[in-house]
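Okay, handing you the structure first.
Removed from the display is one protein chain of the complex; every other protein chain stays in position.
Entry: chain A
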Amino acid sequence: MSMPLEELNYIGLSEIPAMENSEKLASKGLNLKATELRLGLPGSESPERDNGLGVLKGFTSGAKRGFSDTINGDSGKWVFTGNGGSEVDLGKNGALFSPRSVNGSGSECTSLKEVVPLSPKAVHEKKPQISAVNGHGVAPAAKAQVVGWPPIRSFRKNSMAVNPPKSDEDAKLGSGCLYVKVSMDGAPYLRKVDLKTYSSYMELSSALEKMFSCFTIGQCGAHGVPLRDGMSESRLMDLLHGSEYVLTYEDKDDDWMLVGDVPWEMFTVSCKRMRIMKSSDAIGL
């Protein structure tokens, strides 16, 4: 069904029907394996892997990389820097996706198998498993949040957020997401931010600067070439810290307030939406 490609010499697989391609990919053996990207849990037993640590090769990183940058070799945890692809909250303990399986030591594996019997109550005995991963006894329940995972629609998330589940520890942890809309006077469309991914006004305002920077320089020019990041951010910062724009929010009582007056936690609970307003319109707030 797929047609032979004509001139795609990009990887030397041109003019070969798809079936042969797969054989080629497989037979290229070492060549491909050496350069292919891998991701996996350290110590996992896939026979095709090297010594257990996936290594990322083959692309150069820009300053703000998405996906994954470094592997924390000691604890065997993957460490992601924020921005770009998997936007992640590093606020809590910096470790993400604590892998459920453990570095290949035999004793830990057997203890896992014992700990998980096939009874309905199995789930409640999970705690030893989790603390085996977090050897240094860090409270495991503070989970880093990845955008869009688990895949639950906003409507459902927001409905559940209003009525939090009946569990004591959850109330303290502030689980869930809190998406609010942010509009900017003069911008053609608005953005959404998850207030739970920030822990202070500083973080929020720098994130908003990045999102809205291209609006303040007249939509990045006619041919879509934006100014370099540094320039646009500082220009927005000037605008925000200067007199042109102020950041405001609508609270649960439908009043518009200046952002920054109340403690951060109180703000996240009461903020329904935000608006980057021209200072001239914000008189009286």
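We adopt the following convention: contacts are C-beta pairs under 8 Å (C-beta built on N, C-alpha and C of every residue); 3 or more make two chains touch, one makes a residue touch a chain; residues count from 1.
By our rule, contacts and distances are computed from a predicted model.
Per the UniProt record, the absent chain's protein name among "F-box domain-containing protein", "PRELI domain containing 3A", "Translation initiation factor eIF2B subunit beta" or "Vang-like protein" is "F-box domain-containing protein". Counting over the whole complex, chain A has residues 1-8, 10-11, 13, 18-19, 21-22, 25-26, 32-33, 36-41, 44-46, 48-49, 54, 58-62, 64, 66-67, 83-86, 97-101, 109, 112-113, 116, 118, 120-124, 126-127, 130, 140-141, 143, 145-156, 159-160, 163, 165-167, 169-170, 173, 175-177, 179, 188-192, 194, 210-211, 214, 219-220, 223-226, 228-229 touching the chain that is not drawn.
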